[in-house]
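Just passing along the structure, written as structure tokens.
Missing here is one protein chain; the remaining ones are kept as they sit in the complex.
By written order: A, B and C. Residues from 1 in each chain.
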Amino acid sequence: MFPFNFEWVWDLGHMVFMGGLWYALTIIGLGVTYCVVKAVKETSEGAQDSHH
Amino acid sequence: MKVGRRRFLAFGIGGAVGTALTPLPWKLMDDISIWTQNWPWTPVPPKGVVSHVNSVCTLCPGRCGITVRKVGDRVVKIEGTKGHPVNDGGICLLGLSGPQFLYGPSRVRSPLKRVGKRGEGRWEAISWEQAVSEVAKRMGELRAKAEPHTVGCLLPEDRGSVAQLFARLLTVYGSPNVMRRPSIEDTYEMALYQTHGIIGRPGFDLQKTTFLLSFGSGYLQGWGSPVHMFRAHSHLLSNSCRVVQVEPRLSISAAKADRWMAVKPGTEAALALGLCHVIVKESLYDKAFVDKHCQGFDAWTDEQGQKQPGFKELVLGNFTPATTAEITGLKQADIIELARNFAKASRPLAICGRGNGSVPGTLGEFMAVYALNALVGSVGRSGGVLALPEAEYLQWPAPEMDEVAAKGMQQQRLDGAGGDKYPLARYRTSYLAALLKGGGYPLKMLLVAGENPVYDLPGSTELKKALADIPFLVSFSSFMDETAAMADLVLPNHIYLERLEDVPPVFGLPKPLLQLCRPVTAPQFDTRHTGDVIIQIARALGGGVAAAFPWPDYESCLKQVLGGHFARLHKDGYLEGRVPELRFETASGRFEFINTEYKAKPAYTPVIPQGDKGVFPLVLTGYDSMRLAGGAVADSPFMVKSVDDTVLKKGDVLVEVNPHTAGQQGLAEGDAVVLATPAGRARVRVHLSHRVPPGMVAMPRGLGHTAYDPFIGGKGVNFNELIAPVPDPVSGLDAAWGIRASLTKV
Amino acid sequence: MKEEHRQDGPKKYGMVIDLDKCTGCGSCMVACMSENNAPFREDESDKLLSVAWLRLYKLTNGKPYPDTDVCYLPRPCMHCEGHNGHSPCVSVCPATATDYDSATGIVSQIYTRCFGCRYCMAACPYHARVFNWWDPVWPDGMEKYLNPDVSVRMRGIVEKCSFCYHRLQRAKDKAYAEGRREIREDEYQTACTQACPAGAITFGDLNNPKHAVYKLRKSPRAFRLLERLGTNPKVYYLSSREWVRRAGDNYLADEATGAGKHMAEHKG
Partner (left out) sequence: MIDSALIPKGVKRCPTWQFALAVALASGVLLWGVYAMLLCWIKGLNQTNMNNAYGFALWIWADLAVIALGGGAFFTGLLRYVFGKDELKHLINYAVLIGFICYSSAQLILAIDVGQPLRAWFIFWHANVHSMLTEVAFCLSAYFGVLCIEYLPLILENRQIDKVPFWHNLSHNLHHIMAVFAATGAFLSFFHQGSLGGVSGVLFGRPFSFREGVLVWPWTFFLFTWSAAACGPCFTIAITKMTEAIAGKKLVKDNVIQLLAKIAGWMLATYIVAKIIDTIYWATVTAPSKGMNLMDFYSNNAFYGIWILVLEIGICGILPAAILITPAGRKNPKLLTTAAVLGAVGVCVNRWVMVLQTLAVPVLPFESWTLYLPSWQEVATTILPVAYGVILVLISYRYLPVFPQEPELNPIEQ
């Protein structure tokens, strides 16, 4: 799954498949990080009630 | 309270996240996967220096040359020796199983003395000294009572130094009761003597044959030297030679033949004579050969001045294509065509002896096939049947019998062979069960070496009962087989991979071949060479018996009796003799269609299967398969593993039944049934098969072991428990091709 | 395809099994088991649970007595080439535990990599792949005969015939030690080929005109199993009996035996 695994070949299959996968994982990872960081920030600012 | 719980939760989650961020879980995951790749309970075979040792496989009478691959001192694989005259690199599954036998769980690990009831399986391990002295004591007692002839000895064969050491022991001790495993060799020896006047066995020159006609011989099922026969068959195919199989069941030999002649069971001899009829009638026979070398083709006048009908009259009068077709169930046209093709082939050869050759058969049939070969000139010719005189390669110093021995030796043999009733027979071992119960005298001691009669002889249920009454039973088996399990003493021999021994010539080969079996590894257990044990018993007996055994051990004995052969055998592993010249030693000095002395002649002697047709509407017959060892050596775990699920399913053997017959009996595939015969009954399952004719039930030989280990034993039924011997009236040998049977659904 | 053979070109090891000679004796199976450390259990009568790389099938022509005919067919792994090495099993393995070696044509199986998903077994129409349902256990002392050239497989993984790949390794090592670049035909033979008492199995490089298999596979008696699926197997069979050749593949009622033979052959 990583370029340093010995099965890895820089061919179309790997680029498309792993490209798609890492793209999706990145979006998910960034999304979650964004939410957590924002929540931490909001919590420290005491902004709990502003949402409702 | 709440704060505490929340903190605890936070601590837990924090801890988990923190641990996940360390390399620990990843390292652990990796370590665990490495552990799964090297589970400590999965063996890792140690490496070592690879070496190859050549020897001979003596697991069956085929005697292939083997090359044993060793790693360090471990035997890891057995392969066929390239260029060997028997098998040229090929090997069968029994031969391949050697390492499983060598290290197998059924090996007897030391001399054992029975402590429980007979057959109970409770043993005491004893020393070799004690073992030898117990046998000698018993034998000494019987000899003191002037009953040496009540000691019997059962062997797989009578050739070879160990068999002859046994024979020598019994001779100087005073018993004529040396017995040999029954086989077609008994009948072949007899037929050879009747036609050629030669004591010996036939050889078949299959490499040069152009047309092989087999009368029920399982040439691909263990007949003769199995791998040699396989090679020969492939050779015939490659050279576009014809192979015709005459047999009621579509065996693999029949399936591989160019033509399968599905005769009615037991009528092969009639077909042989029917073919002779056509060949004689159409003058297709080899006139030059018949005129020059044969006696008894035409009518002749014997020494008493009696007019004797010739073979010509015999076949012309009785075996017209119409009659033959009637008897055999074949078409007249097919019989005539076969006869013509056979006679016109350049080097045709006919062979007989059913299946793998464990049932001797009728003398008339063997002589009929001999006559067929003689008619086409295939006797003593390349590509034909050759006469190999007994190879007297072992030079024994003449034994001296004392008075007790001489008296004992004059006793009639227990099996009656060579007596008034069956003068032609040398051994009638098939009848052991009946002989032990109602023979001329009781047997008080039986030595069994290299043979497993409780499993291997027909009527084994009866035999087991009869053997239980023998006061002292000694087995020399390397394995805890059915006979050893019943013995009073087990004196385990080394197995072939651990011992030095001469290997006498192989049956069926066109040239005599003498071989030497050499130890490829040190004995694994506290076993002892049977040759050594015989010498030790003789010495312990003392007196005249001991004097006949002057050797300190078996090896020096072997070297002495092999004489000049030993060095060459030791160097090359085998010694090939020459193809024998055409020669006849009959009274007429010719090939005798009808023996002038004994009047034995080619004949179709119907052998009626035992049993009442009303009670037993079907006929049971056995068949042989290379995947099952039917003889004294059991199957290996690998062999059992290789058996089809249409032959063995869980613990049940499947018997072949024609769908037509099954339909009549209301039986379906896989049905459990009781198979009953006059000799016994057993639970089996039904396998519907068009390979057998309606009315026939076919069962594989080689299953149903009750001893050994769970990998071999407890699977199916032993065919020998369901069959009983039927004597050929002329030879007295067992000629049973089947037995009446019934199937009852359970 | 070019007829001349380059010595350093890729090999394509394959097998030709003469069913006219094969007697179904089972020696190939046992030779394989002995060579490749196959385990055994007390009851091996359920063939679908048995660890055997080579299985013997019994074919029948389905006719009643006495027109019946039977023929045995040994089935090792076919080492399918498929289309450009796209064998049915290799491409489905999720963990790259099985591989098509284009230098030898051998489909390998890495036991320590396989985690036992069995997708390859579902993919193989020949049932050439078997799973280790049990831990391999030898009776005490019997593990002494195990061959150190072949690793014993653990429970929970798939295994199959390797064309005795370790023998190729051994032959290559020997040739290398003797300063040879090429190995001789007889130096690399599978255990089943070597053992076959009928000499029914021939093994060698299908690309090499000097090897026996090269000619044999072009015999009019030759056929392969399930060629029409496009598996492009490297095990050829020979039979002079039409019904046997027809049993090697699926045919619609109106199709002649051998339909699609050439389709599969020249695709790759």
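Heads up, the rule we're going with is that contacts are C-beta pairs under 8 Å (C-beta built on N, C-alpha and C of every residue); 3 or more make two chains touch, one makes a residue touch a chain.
The shown structure was predicted, so the numbers you read here are calculated from the model rather than taken from an experiment.
Asker: If you put the missing chain back into the full complex, which of the shown chains would it touch?
Answerer: A, B, C
Asker: I'm checking contacts with the chain that's been left out. Which of C:26, C:88, C:148 or C:199 qualifies?
Answerer: C:88
Asker: Across the whole complex, list the residues on chain B that are touched by the chain not included here.
Answerer: Listed in rising order, the touching residues are 6, 29, 32-33, 35-37.
Asker: Over the whole complex, note the residues of chain A touching the chain we left out.
Answerer: Considering the whole complex, chain A reaches the absent chain at 1, 5, 7, 13-14, 17-18, 20-21, 24-25, 27-28, 31-32, 34-36, 38-40, 42-43, 46-48, 51.
Asker: Just the residue numbers, please: which parts of chain C touch the chain that's not shown?
Answerer: Missing-chain contacts on chain C: residues 46, 48-50, 57-59, 73, 82, 88, 91-97, 113-119, 121-127, 129-135, 154-158, 225-226, 228-231, 246-252, 255, 259-260.
We adopt the following convention: only the chains that are shown with their structure count from here on.
Asker: What is the distance in Å between the mean C-alpha positions of chain B and chain C?
Answerer: Centre separation, chain B to chain C: 33 Å.
Asker: Of all residues in chain B, which are in touch with two or more distinct other chains?
Answerer: There are none in chain B.
Asker: What residues in chain A touch two or more of the other chains?
Answerer: none
Asker: What part of chain C is in contact with chain B in the complex they form?
Answerer: Residues in contact with chain B: 20-21, 23-27, 29-31, 33-35, 37-38, 40-47, 50, 52, 56, 58, 60, 62-66, 68-72, 112, 135-136, 138-148, 151-155, 191, 194-200.
Asker: Show me the residue ranges of chain B that touch chain C in the complex, using the header's touch definition.
Answerer: 36-37, 39, 41-48, 71, 74-80, 87, 89-93, 96-97, 99-100, 102-105, 220, 226-227, 230-231, 233-234, 237, 250, 252-253, 255-256, 260, 262, 524, 626-627, 636-646, 648-651, 658-660, 690-694, 709-711
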